[in-house]
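Shown here: the complex without one of its protein chains, the others still in place.
Naming follows writing order (A, B, C and D), and every chain is counted from residue 1.
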Amino acid sequence: MILLCLIVIPLIAGGLAWAVARWSVAACRWITLLAVTADLILALVLWGSHSPAGSGTWLAEADWEWIPQAGIRFHLAVDGLSLLLLMLTFFLGVLSVLASWREITEAVGFFHFNLLWILAGIAGVFLAVDLFLFYFAWELMLVPMYFLIAIWGHENRVYAAVKFFIFTQLSGLLMLVAILALVFTHHSATGAYSFEYGDLLGTAMSSVAEMWMMLGFFVAFAVKLPAIVLHTWLPDAHTEAPTAGSVILAGLLLKTGAYGMLRFVLPLFPHASATFAPVAMILGVAGILYGALLAFGQTDLKRLVAYTSVSHLGFVLLGIFVWNPLALQGAVMTMICHGISTGALFILVGALQDRIHTREMDRMGGIWSTAPRLSGAALFFALASLGLPGLGDFVGEFLVLLGAYQQSIVIAALAAIGVLFATFYALQFVQRAFQGPNTFNWRIPDLVPREGLVMAVMIIALLWLGLYPRPVLNTFEPVMTRIEQMAPGR
Amino acid sequence: MFPIREGFMISGALFTLGVIGVLARRNLLFVLMSIEVMLNAAGMAFVVAGARWRQPDGQVMFLFILAMAAAEVSVGLALVLELYHQFKTLDTDAISRMRG
Amino acid sequence: MLALLWLVPAIPFASALALAVLGPRMRARGVAVVGTGSIAISAAISLVIAGTFLGAPPASGAYTQTLWTWIDVGSFRPGIAFYLDALSLVMTVVVTFVSFLIHLYSVEFMRGDEGYSRFFAYMNLFVASMVTLLLADNLLLLYLGWEGVGLCSYLLIGFWYQDAANGLAGRKAFIVTRVGDTAMAVGLFVLFHNLGTLRIQDLMHAAQSQWPAGSSYAIAAAALLLGGAVGKSAQLPLQTWLPDAMAGPTPTSALIHAATMVTAGVYLIARTNVLFTLAPPVQFAVAVVGAATLLMAGFSALTQNDIKRVLAYSTISQIGYMFLALGVGAWGAAIFHFMTHAFFKALLFLAAGIVIEALHHEHNIFRMGGLRTELPVAFWTFLIGGCALAGLPLITAGYFSKDLILWSVANSPAGGMGLLAAGIAGVVLTSFYTFRLIFVVFFGRIETAVSHRPGLAMVVPACILAFLSVVGGFDKASFEALLNTALPHFREAGGGMSEALTSVAAGLAFFAGLLAAWYAYLRNPSLSRAAAGNPAGRLLHRFWFSDWGMDWFYDRLFIRPVVWAASASKADIVDSIYDGLASAAVLCYRILSATETGKLRWYAAWIAGGSVVTLAIVMWL
Amino acid sequence: MTIVFYTASAVAIIATILMLTRANAVHALLDLIVSLLAVAVIFFVLGAPFVAALEVIIYAGAIMVLFVFVVMLLNLGEPATRAERALLRPSMWIVPSVFAAILLAEFIWLLVSGDVPPSAVAGIEAKETGMALFGQYLIGVELASMLLLGGLVAAYHLGWRKVPQTEATHVSHP
Partner (left out) sequence: MNVTEQDFIALLPLLILAATAIAVMLGVAVRRSHALSASIAFAGLVISFGSIWIAAPELPRQVTPLLILDRYALFYIALLTVSSMVFILLAHGYFEKSDDDHDEMYILMLVATLGGAVLVSSSHFASLFLGLELLSVALYGMIAYPRRRPLPLEAGIKYLVLAAVSAAFLLFGMALVYGAFGTMRFDEIAAQLSRPGFDRWLVLPGMALIITGFGFKLALAPFHIWTPDVYEGAPAPVTAYVATVSKGAMFALLLRYFYKTGGHQQAPLFVVFSVIAIASMFAGNILALLQDNVKRILAYSSIAHLGYLLVAFQASGDLAPMAVGFYLVSYFVTTLGAFGIVAVLSDGGRDADLLDDYRGLFWRRPVVAAVFTAMLFSLAGIPVTVGFVGKFYLVAAGASAGLWSLVVILVVTSGIGLFYYLRIVVAIYSEASQAKAGPVIGAPAVAALIFLTAALVYLGLFPQPLLALIRGLTFG
């Protein structure tokens, strides 16, 4: 029942918030905040009550009939991996509500409606174990995101929103084709229609068919992830989205891609994935290097941060397809930490843009002297982004590299160079925006307590993940072990 | 002995002439006439086919086509009148405003 | 008492955190108390621990303290754990103690700076990182400290952020050392992949038992670790960041050069000596790197005008000595030189800081002069430090440690005449540039008026360090004995030189350099000007002055291509694929749209044409 | 019989071609009527005297009269004919003719390449047709009546004009 609440609360609260905004904007914000907080608490309760050495696959489950005609069920379930990502979802949800408390002044109700529905969609993605339901949620989260960008975005918002929408929809449809192909393959083998994840695992199929279906899933997730070549929607979308949109995009939507790889691509198509792994790993490494290089070249702060996402998610892709315990856990760790660190960077850049009305680094400089707390926080998250040990990102990336080394020395070495590249852009970011002379004589207010609180929470979270990540690692370890054991030849 | 194959050929030829008329003429009246030729040709094909099987069905279909042609022409001519009233021309190219 | 070990890094770390959060709202005095006091406590604890350790050494010769398991993935389970043996003990004590003195000095030096609390926060974090590095039980934690000091150096070098050049220098320091760190990280992968652990002691045992000498794994691992070491310790070819690092406040320079950061590489190699022993080519490379660096840096130091840059090159050069020692297997000698170097180099920077502050932040030595009488404290302490650096025989600590290195080189199986010659030439150079500095700055005419005289907080640390610079090298024997509990003994090759011979050679070299400096800069200054004036001299001067053109070289080879690539691809080349697709779609739209002519005949033709095509397909298929 | 068939066919086709090439609408209509009459002859040859009669009465009679009425109503006259002639350039015919020629060629090729269909021996009397019409095609007849009703209503609505002034306001809309 908790699982259903996780989805339904934001949905209902979304409608409520929209309706209420007509009379009171503040009430609308509070409803949103309360709903997301409630979900966060529910997720934490689930986490607190789960036993890591649980017997079954799932920690909690909920199952209803939906379209029996086609063997489609409303089946939700949660394991360590999805639980953590759910917590991340609502954690960032709360923070993005807080971050946009003052930023959004137009159509406030509709904004919060969209925000909540995105969160519901993402929660649905993480919870669904029926492939149809998964696809449903997968598509569902796009629409409110589209609105978020298209209505409250910046200058070039329409272009960015449309690009985002088309990329993700188109790739999603390819996944739909693959899902259906899988279902029919399963049907021809067993005579029953089923979209159940559990049923479809281990479906017997020819290797050619498996490869095509795998690619169908892979493309959809690779677009979201984003893997290089399919990434170009991301810088635009991130740059133009309002703060909350950027945070959710970078922190959560990208994770759904990685989650999909872990949940579906590897387990459902182990052989094809193994065959394809070298390509995926090369894509990952190329993404790491290319993203870092482009981040280094940007002058628009949000664009810069966006390209760092490409780079970091390259680690995730690499880690997933390296497919050993170290790399898998590293990938998940990177997902979580990247969510926090990049989310924080977007909040900061948003706060900065709010104050000086530009994202161009050429128009900045010397911000530190007028807003030291803001700048200090930016420095902290820039350091997290460049993989400083002691902060969460390092743990993930190091594990990925360590695991990757066992697969291929060259790939690990190249990826390690990617970490070096991260230094370039992270320091460039701090240097050009916050340090140097205050050429334009900016006089801006520093972080207000609300923003300070958000930053503090995120800093603590990253430090905790960097220095004592065991509880988190242990939560998803059983899942990763299972996935790891699905690798052919093991 | 009825010339069935030849019947089909002649109806086909008439049909084709009707098509040419529709494609080539710009005057709406002539277009409508060409359509009549086409419909007539189609009806003739039915009659030929009915003759082949010695069934009345082909002729019945011809009757239906006749009814349809009548309805068609009456509506078409009403439109021609209205068109001429508004545009002072029956040139189909000249009345075209919508495109793209 | 050993259980207090974790406090040594924890207290500076906590105070760094506190200063970062609360610092801006604290008064300067409070900041000073927290910032310096924490290091004082830390130093005190380390002294207490040292006492305990020396009084009752643990049975295994080492003490391990595990706080918690850091990461827990399968067999990869590095902990937050500390390992204390003689090596780390010596390093920790020296580092905390010297750091304390530097902090004390900073209390006055930095007074009035708007980033006062920020400064102390960074400094404390620096010490915390360095101590973590030293005490780390596993290479991952060491790596944490390792990166931490890199970070802090970046922060402190760029401390005065409003000057973009400082930021640039800071970034350079971070990035160049990170190049080495990347190699080191890969080294960790090699080690973990092949030996299945990152705990240093386990690693060493495993390596010893699993890898034969000269095994390619050992060579790879050692070479990669060496990569990290040369980066942090500013050795060839990654030394270019250190001279630029002088952009930071002077106490920072003292901290970087004397106690933290640059010695990390030496420590790493000493710590993982087993690997280097198993990889003779790499160990030889260490020696060669050291020798080459000490000479190159020596020549560069000769030509510098900036007082701190001279000292910076001298550091590079002295670390070169340590590498030389490591390379020949004289582990103890290297650490010994580290200790004495920590004292006198800190001293030199502090004294230089007094001079610089006295002259309105003037760095150019040729605008100084005659300060001997104006700033006696600075003069005497600087002189003592200089003598120790140059190795004034029999009195100074630097002489003993350097002499030990020279002797080791001469007597090691890995050593040789070439290395020894380099070492002795280095002594001449050191002596020459040191006294050039002293003569130019403290003798001759007064060039700039002194405006500010040091207070007690600056003088006291300098004096303490001056004292240590002299006496620090006296008890060589017991020091070696202590270190030998943690490090392998120096293996002496038969038929080498006697200690007396190397001592005399070193002494003579010292005086040669001293005399040359005296002649060229005091007795006959026109000589030095003439030497620098003729075309060959000018070329050489420029060459040495620019650090043998390394910066230019790196700029052309790496920096410009990367910057060019980044700016060229700013608009994301991949996106043009999709732009192309979009244009193609629009083109299709234009073409198809042109078919919608609005002409009735044309439409009818389409229908007829469509049925023609349909018929055609039906017929011929 | 065969000669009659071919003669009628030739007449039908020639008359149709003439119709297509006329500039004057009334002339064209007359040609069309000739064509329709020729087709009626063909029907007769094919043993369908009932539809032959209907062809003459309804098609050539009623429907064509409708055309003539409209031509008269429009009062096109000589200028329209001249304008129409100007439009009848040979180039207008090329593309349609090619299209149609291909269509016809395809069609004839198919007919010639196929087997000769069996031919019936006796014609179908009007009675038979009537029986079918009001037997199994009863619903069809009813539907045809609805069809005519629809055509009637549509033609009535479209052809009916209101008082001029309201009309003017509507026409002024772009």
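The working rule: a residue touches a chain if its C-beta (ideal position, glycine included) is under 8 Å from a C-beta of that chain, and two chains touch if they have at least 3 such contacts.
Remember, predicted model here, so these are calculated numbers, not experimental data.
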Chains shown that the absent chain touches, full complex: A, B, C, D
Options C:Phe366, C:Phe474, C:Tyr519 or C:Trp606, residue touching the unrepresented chain: C:Trp606
Absent chain, residues of chain D that touch it: 106-107, 110-111, 113-115, 117, 135-140, 142-144, 146-147, 149-151, 153-158, 162, 166-167, 170-171, 173-174
Residue ranges of chain C at the interface with the undisplayed chain: 585-586, 588-589, 592-593, 595-596, 598, 600, 602-604, 606-611, 613-615, 617-619, 621
Those residues of chain B which, in the complete complex, touch the missing chain: 4, 8, 11-12, 15, 18-19, 22, 28, 31-32, 35, 38-39, 41-43, 45-46, 48-50, 52-53, 55, 57-58, 60-61, 64-65, 68, 71-72, 75-76, 79, 82-83, 86-87, 92, 95-100
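Just so it is clear, only the chains that are shown with their structure count from here on.
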Which of B-D and A-C has more C-beta contact pairs: B-D
Geometric centre distance via CA averages, chain D-chain B, whole Å: 5
Length of the line joining the C-alpha centres of chain B and chain C, rounded to whole Å: 95
Shared-contact residues (touching 2 or more other chains) in chain B: 19, 22-26
Numbers and ranges of chain D residues touching at least 2 other chains: 95-96, 99-100, 103, 107
Sites on chain A touched by chain C in the complex: 163, 228-229, 231-232, 235, 290, 293-294, 296-299, 325-326, 329-330, 366, 368-369, 372-373, 376, 383, 388-390, 395, 398-399, 401-402, 405-406, 412-413, 416-417, 419-420, 423-424, 427-428, 431, 434-438, 467-470, 473-474, 477
Touch list for chain C against partner chain A, complex: 20, 24, 68-74, 76, 80, 118, 140, 143-144, 146-148, 151, 154, 158, 161-164, 167-168, 170-171, 174-175, 178-179, 181-182, 185-186, 188-190, 192-193, 562-563, 565-570, 572, 574-575, 577-578
Interface residues, chain C side, partner chain D - complex: 601, 605, 608-609, 611-612, 615-616, 619
